[in-house]
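Of the protein chains in this complex, all but one are displayed in their positions.
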Amino acid sequence: MPVLTYLWILPLLPLVGAAANGIFGRRWPKNVVTGVALSSTTLAFLAALELVREFLALPAGQIPWTKSYFTWISAGGFRADFALQVDQLTVVMLLVVTGVGWLIHIYSSGYMHDDPGYRRFFSYLNLFMFFMLLLVLAANYLLMFVGWEGVGLCSYLLIGFFFLKQSATNAGNKAFWVNRIGDFGFILGVLLILRTFGSLDFATVLPRAAAMSAEPAGQAGVLTTIALLLFVGAAGKSAQLPLYVWLPDAMEGPTPVSALIHAATMVTAGVYMVARSHAIYLNAPVAMQVVAVVGCLTAIFSATIGLVQTDIKKVLAYSTVSQLGYMFLACGVGAFSAGVFHLMTHAFFKGLLFLAAGSVIHAMGGEQDMRKMGGLRKKIPWTFWTMFMATLAIAGTPGFSGYFSKDEILLAAQRSSTPLWALGVLTAGLTSFYMFRLLFLTFFGAGRFDEHHVHVHESPRNMLAPLVVLAILAVGGGWMAAPHLWGGANYFEQFLAPVFPAALDTTAAAAESSGGTPDLLQALLGAPVIAGLIGFALAWWLYVRSPETPKKLADSLSAPYKLLRGKYFVDELYAAVIVRPLVWISDKALWHVVDEGAIDGTVNGVARVSREAGDRLRYISSGNTRTYATWIVLGAVIFTSLLLWMVG
Amino acid sequence: MQQAFLLTVLTFLPVAGALALLLLRSEDHAWIRRLALVTAVAEFAISLLLLRGFDSAATGYQFEEFHAWIPQPPIHYHLGVDGLSLFLVLLTTLLTPLSILASWKSIDQRVKGFFISLLVLETGVIGVFVSLDLFLFFLFWEVMLIPMYFLIGIWGHERRIYAALKFVLYTMFGSILMLVAILWLYRVTAAAGYPTFDLAQIQTMLSNGTLALPIRTEMLLFGAFFLAFAIKVPLFPLHTWLPDAHTEAPTAGSVMLAGVLLKMGTYGMLRFCLPLFPEASRRFAPEIAVLAIVGIVYGALVAMVQVDLKRLVAYSSVSHLGFVVLGIFAFHAVSIQGAVFQMLSHGISTGALFLGVGMLYDRRHTHLIKEFGGLATPMPVLAALYLFTCFASAGLPLLNGFVGEFLILAGTFAKHPAWASWAALGVIFSAVYLLWSYQRVFFGGLTQDKNSALPDADTRERAILFLMAAIILWMGIGSPFFTSRTEASTQNVLRLMQRTQAYNAGVGHDNVKDMGMNPPATPGIGANSATLYSVASSVKSK
Amino acid sequence: MTPQIAVFLVLAAVAVAGAVSLILQRHPIHSALSLIVVMVSLAGLYLLQGAEFIAAVQIIVYGGAIMVLFVFVIMLLNAGEEERTNLSRMARYVGVPLGVVFLAEVAYAIARATSHMAQASPQAVSTRDLSKLLFREYVFPFELTSFLILIALLGALLLARREDSD
Amino acid sequence: MVPTSYYLVLSAVLFGLGVVAFVFKRNIITIFMSIELMLNAVNLAFVAFSRALGQLQGQVFVFFVIVVAAAEAAVGLAIIIVIARNRGTLNVERVDSLKH
Partner (left out) sequence: MLPPLQDLYRIAPELVLCAFGMLVMFLSPIVPKARHAVLLAISLLGAGLALAATRFPALYPGAAYSGLLRADAFSLFVHWIVIGVAFLAILGSANYLKRENLDAGEFCALILFATAGMGVMAGAQELLTAFIGLEMSSIASYILASYKRDAPRSNEAAMKYFLLGSFATAFFLYGIALTYGATGTTHLDLMGPAGAQTSGTLLKMGLGLIFVGLAFKVAAAPFQLWTPDVYEGAPAPVTALLSTGPKAATFALALRILVNVEAASALWFWALWVAAVLSMFAGNLGALVQTSLKRMLAYSSIAHAGYILVALAAAAATDHPEAGIAAALFYLVSYALVKLGAFLIVAQLGGTGERHVDIEDFTGLAHRQPAMAACLSLFLLSLLGLPVTAGFLGKFYIFNAALESNLIWLALLLALNSVIGAYYYLRVMVAMYMREPKQEIASEPVPWTLSVVLWIAAAGTVYVGLFPTRVIEFAAKAALTMR
């Protein structure tokens, strides 16, 4: 079993690629760079496939399969190994990461072809793959944190890839800082885990956590604290309220990056981490509720913002935030496998959407504003059709991948609490609306751009091929989790069952209850579909039927429209409440007042005072002998009387 | 054993080199530089012998040298290293050649004096780390001031004189009180019948109860020692000399200052404050921890708004060393290990930062951030390596900064979750000030056309920075190489604290009156030095 | 009140008066003369205490040599009335009063300390005994004083010598 | 018989007057005279003590003091002459170029 034995091969391959390109690739021709980058990821993907093969052959007793390679940190009884672990969840993540990553690498080789930073781009991208694989393969929280921070680093580098643009570097910093806030929570969570369980290995921590009795609802014990702290980290990484603000800005990066990092893989790390720690969450109901509510709110919140965005990538970005919200909703209601499933399908269709959007932008010569597009359907048919598939998928059209995963989630949500379910359904409607809006604005109607300047052209093959592959996945990927009602047997959930035993129960029960009354189940499955249809209809009516209506609508509902256009002015709020005060205090109060004023003032003050004292003192010696004599007499009087009357 | 004189050689080889430099003509810059470099490199090579002969299992001091020096009061030439000092010595011997290389071109005035000062400084610092006699320790501690004073004052920048004086006076204020404390401690040992300045012996006496420090004495002594160290670290609010010193010092000066001199403070806390005055350390720990945490956050916030790169790095040092102090005064094996490790990694990463800043200064003769901008375009390599160092300093995993900070936080959290939680805020801010400054210096378009033609890092500079980067990476991945060697000694520190405290709890308190505060006036001159040797040798033998 | 006391009081009065006039006189010559008065009256007091030799030395060396030297210098520099400048406020407002305080303190202390001091019987002090003491026990300081004089001589020569002398 | 304390008090008074004179006078020569006055007071004390103690040492000391006084006088007056020569004044307060 080569790969299982030498698990480190997996992350190492892209790392080699990154190092090769990054350090030595300076003088290599472009095709060599491409070769190195692609081969490393391709090999990684193949290795992942091989791993799956070997993994499936493993007896259940050996799962999770853990391999420890060397001691990374050890001090005073604490010890963290460089240890990798494989279980079903890992396998899923591995496939998504390597697969989608591989496709996007191929796509990028075309998309970035003319960029001067080509080599840099690919070394970053490979480096990202390395850290992402480390993240999903890690066998303990600390190593997971390594990947966690590493992908953050790469996201920083890639968002700021066009470092000549102020906005790009700003976005990069913003991303890293907001993530750091999340990491603050994450690291504290890790510390608390260490303090509670005396170890950071999943193999040790999770069973113990599971063994502990669930903390009573409405009461926050140590597990709840851990869970919440970890969730802070997850919220940072996966762009949940209130830390989502970095993701929309992250669109400053090249589109493949948005596809890979900010849609398919990195941003889902939070979901993965929560799912990984499900044993802790399951025993911390309060934390579960928090996760569910935050996820749900994020979903609807960013969906509403997505309604009115005009930048094609921004729309997708907010949609990503919203979809991530769904995943957390799933985790929050205990349907971890559903969450992971949506993670996967989302990787397919959202990755596809971004790549297609990239193709559009490529075709439009860098234009991202949908108001300047339109009627591209004929000009770039491949792009259109693939993107159309993806839209159908995300909109939850029955039979498409998004349909299964989303309804899986809503099903679980509905069972847990109606309001969450209702919001979920509403979000589904909004999703379908803004996605079709995007589709119509881009591909339908008349072209709103200058034909002479913009020469719309279909993208090269190496960009289209990934689109097609992903489109197929986006369409068909859902069937592996089709509920038996649909004739499927939800292989996916069964596959993950060993990881999420508790989760299985909930949906199994669901199956029971639902099996009794199919029509009710129909209705349940129907609601989101109907919402989706409404959304579609609205979009069609507004952007195809009577394209002038949106304008009127915006004017009539100016207040809420402005609010949405302004993204609820959250960035402005943060700037005013946190950033500017912090800078002001540090600069004026801390530096100038405390440091220079108080402390240095005292120090220099002492010096000045003593110098002045010296100055006074020197004028006693006026040069006049009589004065000196007076002092002598004074001294004589003092000392004689001291001796005469003070002493003995 | 054949390494009987290893430490002596290590300590005085640089001075020998400095004396050799004296013989050269002051105009003969090339050879002065070469000779200095050769000396420093040889020094480093020799210091590697320490690693070879070091027994990581032993708790005691190794490579010990013990000779009588001044009979009255009994002062000995007593050298030795243990896990605490081993890597600090290596750090010193490593950074010296690097800073010599860094000043290869940038120093063209009074070259001879510069390298002499640098080498003398090295001797002083190494002496501090290896001396086991309080008097000897203090001697080196003070000697080190003068070369640094010259380095800042002669080869520094605009406000160099103010900075140099501030540096010396600040330090002196603390150290002179420490001298009083050292002598007072000596009086107490004299009162106990074994007058000595020998650290090892005092520790033995403390732990076997021959010597008992009344708590009041202990707290006063602790105060004096701690003040001296806290100024050196520097601990908030005693830090204001550091930004000035750093900003004005030449690159080599900043590197040595941040790299090793600051560590002398934290090292002193570990070597003296905790083992000698455990009870007092415990009592003051909360206040000190608060100061450390304030320092962490405060340093980071102030660093964030600096307009001068060097100042920024200086304040970041305040923040980072706050972590070290916190780790030390959490009294947890892990956190102390972390503190020791953090000392080293800070030495490396901040040293590297200063080297980078120095390279920028060599090109543009300014540290002001607004003078730069968009430098990534003309000098990609330097930009990349600088960014790497920034992330190391920001504590990115797999780089050196993370290991130390995490261990400190882990150990502290185990005992005082609140402390650790507050300290962890530093994790956020360090990223903020480092990346923000980096963005303003290297990213964006070129703001000034005189920056457009700046040459990228040349071979010498690349060699320096790549070496640093390699070490950063090594320390980040292979940390056990270090921690395994520091383990025993840190454990020993904690053990000493336990034993001594156990004794004090029993006996110390009832004889406050007749000991320490007013030691019976035994003639200090030549007070039973005969007994001393016997005891000392017994200490040595085991 | 025995005659000795009467004599003492008279001489003491004269001495003090001389001292006071030394202070008050504006012209150095007058001060010098009043100092001489003090010395003479002190010589009288020495006689009263049976220290004839000292009394003689007092008149000859002090009253004679030293004071003559003073007067000579005063003439040489023909020093006029001293101008009562008060450039030193310290001396004016603190010094002089403090001097009086000091006087009072010492006088008081000594009076209290010696009021009951044993009054040894006046034995006849022969110059021979004195010389014995001087040339046996105190021969070393005596020799030293010769060097002292030598130094003084050297100094006087050196300083007072006019530039053109060499 | 005259009690010793009388002589001593007198010497104290004279000494004190000497001190006062030193501080009060401006003319360097008279200031120097006040020193002589003080020395005389010391002599009186010596004589009185030696008589009270029934020893001769006191008188020997007086002898030494007189010699010292003479030596001082010689040097002092020489210095005064030089000062008068170079500064043209005998007012001690005017000789104050060295200060602060």
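Order of writing sets the chain letters: A, B, C and D. Residues in each chain are counted from 1.
Note that a residue touches a chain if its C-beta (ideal position, glycine included) is under 8 Å from a C-beta of that chain, and two chains touch if they have at least 3 such contacts.
Keep in mind it's a predicted model, so treat the numbers as computed, not measured.
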Checklist outcome for this item: Among displayed chains, the one left out touches A, B, C, D
Checklist outcome for this item: Out of D:Leu10, D:Ala41 or D:Leu56, the sole contact with the unshown chain comes from D:Ala41
Next on the checklist: In the whole complex, not just what's shown, which of B:Val41, B:Leu177 or B:Val307 touches the removed chain?
Outcome noted: B:Leu177
Checklist entry - Residues of chain D in contact with the chain that isn't shown? => result 8, 11, 15, 18, 22, 28, 31-32, 35, 38-39, 41-42, 45-46, 48-49, 52-53, 55, 57-58, 61, 64-65, 68, 71-72, 75-76, 79-80, 82-83, 86-87, 92, 95-99
Checklist entry - Footprint of the hidden chain on chain B, which residues? => result 70-73, 135, 138-140, 142-143, 145-146, 149-150, 153-154, 160-161, 164-165, 168-169, 172-173, 176-177, 179-180, 183-184, 186-187, 190, 517-519, 521-526
Checklist outcome for this item: Residues on chain A facing the left-out chain by the touch rule are 607, 610-611, 613-615, 617-618, 620-621, 623, 625, 627-629, 631-632, 634-636, 638-640, 642-644, 646-648
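Heads up, the rule we're going with is that only the chains that are shown with their structure count from here on.
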Next on the checklist: Can you work out the whole-Å distance between the CA centroids of chain C and chain D?
Outcome noted: 6
Item to check | Interchain centroid distance [CA atoms averaged], chain A/chain C, Å | outcome: 103
Checklist outcome for this item: Where chain C touches two or more other chains simultaneously, the residues are 87-88, 91, 95, 98-99, 102, 106
Checklist entry - Do you know which chain B residues sit against two or more other chains? => result none
Checklist entry - For chain A, which residues are in contact with chain B within the complex? => result 71-78, 142, 145-146, 149-150, 153, 156, 160, 163-166, 169-170, 172-173, 176-177, 180-181, 183-184, 187-188, 191-192, 194-195, 582-583, 585-587, 590-591, 594-595, 598-600, 603, 607
Next on the checklist: Touching residues of chain D toward chain A in the complex: what are they?
Outcome noted: 19, 22-23, 26, 31, 92-93, 95-100
Item to check | chain C-facing residues of chain D, complex | outcome: 1-27, 29-30, 32-34, 36-37, 40, 43-44, 47-48, 50-54, 56-57, 59-60, 62-64, 66-75, 77-82, 84, 90-91, 93-94, 96
